[in-house]
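A single protein chain has been omitted from the complex, and every remaining protein chain is retained in its original position.
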Amino acid sequence: MRSDRVEQLLAFYRGMLRIRLFEEKILDVMLPGRMFRGSSHLSIGQEAVAVGVVSALGPQDYLITSHRGHGHCLARGMDMEGAFAEIMGRSTGVCAGKGGSMHLSARDLGILGENPVVGSSAPMAAGAALALRMQGSHGVVACFFGEGAINTGAFHEAVNLAALWSLPVVFVCENNRYAISVPVDVASARAKAIHERALGYGIEGHRIDGMNVLDVYDISMAAIEKARREGRPSFLVFDTYRFVGHHTADSEHYRPKDEVLQEFRAHDPIHFVERSVADDCIVDMTELVRIRDEVRAEVDAAFARALGAPWPSPEDALGGAYVETSASFTCTGLPG
Amino acid sequence: MRSDRVEQLLAFYRGMLRIRLFEEKILDVMLPGRMFRGSSHLSIGQEAVAVGVVSALGPQDYLITSHRGHGHCLARGMDMEGAFAEIMGRSTGVCAGKGGSMHLSARDLGILGENPVVGSSAPMAAGAALALRMQGSHGVVACFFGEGAINTGAFHEAVNLAALWSLPVVFVCENNRYAISVPVDVASARAKAIHERALGYGIEGHRIDGMNVLDVYDISMAAIEKARREGRPSFLVFDTYRFVGHHTADSEHYRPKDEVLQEFRAHDPIHFVERSVADDCIVDMTELVRIRDEVRAEVDAAFARALGAPWPSPEDALGGAYVETSASFTCTGLPG
Amino acid sequence: MSDPQAMRNITYAQAIRTALREEMKRDERVVLWGEDIGVYGGVYGATTGLQREFGTERVRDTPISEMAIVGMGVGAALLGLRPVVEIMYEDFLAHAADGVVNQAAKWGYMSGGQYRVPLVVRSPGGGGSGYAAQHSQNLEAWFAHIPGLIVVATCMPRDARGLLKAAIRDDNPVVFLEHKGHYTYKGDVPRDEEVLPLGKADIKRPGRDVTIVAWSKALVAALSAADELASEGIDAEVIDPRTLLPLDMDTILASVGRTRHLVVVSESHAYCGVSAEISAQVCERAFGELKRPPKRVGSHFVPLPYSEPMESYVIPDAARVAEAVRGLLA
Partner (left out) sequence: MSDPQAMRNITYAQAIRTALREEMKRDERVVLWGEDIGVYGGVYGATTGLQREFGTERVRDTPISEMAIVGMGVGAALLGLRPVVEIMYEDFLAHAADGVVNQAAKWGYMSGGQYRVPLVVRSPGGGGSGYAAQHSQNLEAWFAHIPGLIVVATCMPRDARGLLKAAIRDDNPVVFLEHKGHYTYKGDVPRDEEVLPLGKADIKRPGRDVTIVAWSKALVAALSAADELASEGIDAEVIDPRTLLPLDMDTILASVGRTRHLVVVSESHAYCGVSAEISAQVCERAFGELKRPPKRVGSHFVPLPYSEPMESYVIPDAARVAEAVRGLLA
């Protein structure tokens, strides 16, 4: 019998592949086919953080993420077809086509949503955590953002408050080294140790290899339990890298192609699992192939269904700006 | 002959007294006489920080301050009559009556102004410092604020940038323990060591007794020179206390009267000079009395002149929203 | 309810406090946070005693972190609290605008209706107290321009209590704008519970000759002007829209249909203000009914100066309102 750890690794592998193949579909099929609008921010290369952290969350926990949040949503169980449909702008999308790639959300899964306004998710995470605590839940909120977000005022205000009020939040920083084109050291004082910004607030700050899903999982477990039991927030900085452009329209001339290739060869988090599985001969490689085939089939099927889904009608736009059920709200004078 | 240090101490003494008596006039005469409007934020108890820091600035340097900035302005040489007149709303005020107590400024003295929007002075200080550096000046900008300001996003963004771009700014935090009614530890994580927030940005942070004007001066000199020569900003946290309310309408029920009395007895920065002078018998006490008399006469005279100054006429309000000299600005459609 | 026995004469601050207290007792999900709202009771006393009564969990003093005050409010509202947060001065909503406008107003819509944001953001604006340009603005027009928000601006105790209760119960985010110069203003408020409808204007004074629409503290100037005009034989109807988004144009249009004259009065600048909307809508929708073009009265278009003679010149008073009405009817 295989150990739990092996089962877990295989589950992580599947989880990462689901994200990778989902996003490769966006890149390889939807982009050339002009099947979505605006831009889509892919997390190819960063799947270990998504899977490692989200796997450490319990059912009562929540997450909020950034523009680069497909991975977190899928890891949390978002319906793949609904996600594809949303990105395609179909009425069956998880947000009925109103949100798109940057606004995926799923209330029933504890996904507060993607918040592409950099930094603004941090206070919302803190507020959500306070709500959980005040309502007697033991839930924790994981807040995902890139290393660019740590220089926003919103992040700072939120971390201070989370520390001060002992809120169950884990601030998860995916340091993929760039904010669009701006390298971390061009944007952040003391860029080599951004996790130490936590010290000023008296909370723990850790820097971890974000390409090793097992390490990600372990530290996340610890941080989430600390938040859950002691109400102490943490600041986890995962070193990672995005193997693709900032978004699907990025020329990427701000970084050498070599760098990308080298990172990909050396640190792809999915290869990492494949290598460690192979090195340790713990499972038959055909099992990995089988998983890959299954995931590919899942992605293809979800994609095909989404592609066949209906468009919203133009007038659907007009609904939903207001909740109109509330007793006292009389809507006579709403402007046209 | 007396040492330079003694001369300096006496100059500091005079500087502090000028602030104290200026503000006591506001409290004791102008408040009951309803001679100003809105509210006025007095720095009684905090004079050592104003005098110590500002005395360490050179002629090419600038300062920007908060709602509690009378002391910084006076220490920098603001005309007392002009300051009184401004607070009274007279046309001879330093801002022609448009600013009032919270907006004193003096361009020719390097006083960028008071900025009562808490935190917002920090980015402005950083920008001013960048302007100085880019124009070849060796000037430094001192940015004064209370301990409440360190929890604003603006402060954080500015410190990161000042550190990152090596801007000649000294961030001067006057920790008087309260932000209006909110004690520092109710508002700030790790309240006992707020100066350590500097660490996250890789700049120096110091915590200093703000009631000892000599210590204030010495550390400020060092920080200003460091900024001037190396472009390294610092974060100086001075422990101080305000002996009066947050503003002139404050009921002060959030802190025990005892606390105020005890702080006043033990730590008044002006008594501190008097005591050290007396203890060491370095100058005749009558000299201190003479200084006090001179300052009182100066304050009384400035006050009397200000009180006799004319009011602006109502229509003066309409001028000054726009600079109308610029060649390209045609003003035909300005709304009424 | 209209039995005068059943009225209490209380201040605007007390009215707001009453609404908060009643709603906090009624619904434990209602929580408050903001700067100095606890022990201090708010810089204008609107929350006095509430921390003592409801404890420090439900009534929280925050750091000076406007972005987080509102941002946390949004997050907490998503997960079931009904936060009422205070921004100490309306001007500082400029620091918190992302939370209000990009997050609270849009989260429900963007999620395809999965979420709702029952958040109330209270904030006092307005001049007249000598606080100068950065502590006196009236920014209702900003928020009224943003779909997804409800915007209330009211200065009468009874309205404040009844509408704040409605705002707290509403599942939409509400920007509830108060006037700092009005907290000690007194008025009758029913002893019994009263929840007033959002989106309904109130005719504060019926009249036949001219419709004056005015809100927040400018309403008081409008009412005094109406008294002054009455003595000259001009019978002004004064309408308080109370809610600026949605706006009760039905009431305004019906009034203009009767009086055939319109003056819109606000302390905010008329230029690109809510008063422009009202003037424009009346012209667009009741063009034929107007005998004369509408007039708008607002603060002169400058930052608010500190000194008294200048400040009171900038802010419209009863005399300026009366003058505008006379000019219109002349």
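Every chain is named by a letter (A, B and C) in the order it is written, and numbering of its residues begins at 1.
The definition used in the following text is that contacts are C-beta pairs under 8 Å (C-beta built on N, C-alpha and C of every residue); 3 or more make two chains touch, one makes a residue touch a chain.
The shown structure was predicted, so the numbers you read here are calculated from the model rather than taken from an experiment.
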- [ ] Name every shown chain in contact with the chain that has been left out of the document.
- [x] A, B, C
TODO: Identify the residue among B:L17, B:A106 or B:A227 that touches the chain left out of the display.
DONE: B:A106
- [ ] Can you work out which residue in A:S105, A:N160, A:N175 or A:S188 touches the chain that's missing from view?
- [x] A:S188
Task: Per the touch definition above, residue among C:A141, C:I252 or C:V265 touching the missing chain - done: C:A141
Task: From C:T47, C:S65 or C:N102, residue that would touch the chain that is not displayed - done: C:N102
- [ ] Tell me where the left-out chain touches chain B, residue by residue.
- [x] 62, 64, 93-99, 103, 105-107, 112-113, 115, 117, 120, 122-132, 134-135, 141, 153-154, 157-158, 160-161, 164-165, 319-323, 325-335
TODO: Touching the hidden chain in the full complex, which residues of chain A are there? Just list them.
DONE: 36-39, 89-91, 93, 95, 97-100, 102-103, 116-119, 148-149, 151-154, 179-182, 186-188, 253-254, 311-318, 320-321, 334-336
Open item on the list: Counting contacts across the full complex, list the positions on chain C that touch the omitted chain.
Closed with: 67, 91-92, 94-95, 97-98, 100-102, 105-106, 109-110, 132-134, 139, 141-142, 144-145, 147-148, 245, 268-269, 271-277, 279-281, 283-285, 287, 290, 292-296, 301-303, 305
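Assume only the chains that are shown with their structure count from here on.
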Task: Pair of chains ranked first by number of touching C-beta pairs - done: A-C
- [ ] Taking each chain's centre as the mean of its C-alpha atoms, give the chain farthest from chain C.
- [x] A
- [ ] Indicate the whole-number Å distance between the mean C-alpha point of chain A and the mean C-alpha point of chain B.
- [x] 45
Task: Approximate Å spacing (C-alpha centroids) for the pair chain A, chain C - done: 40
Open item on the list: Between chain B and chain C, what distance separates the C-alpha centroids? Give it in angstrom.
Closed with: 35
Task: Per-residue multi-chain contacts in chain C, two or more chains - done: 62-63, 65, 67-68
Task: Interface hub residues of chain A, defined as touching at least two other chains - done: 153-154, 157, 160-161, 164
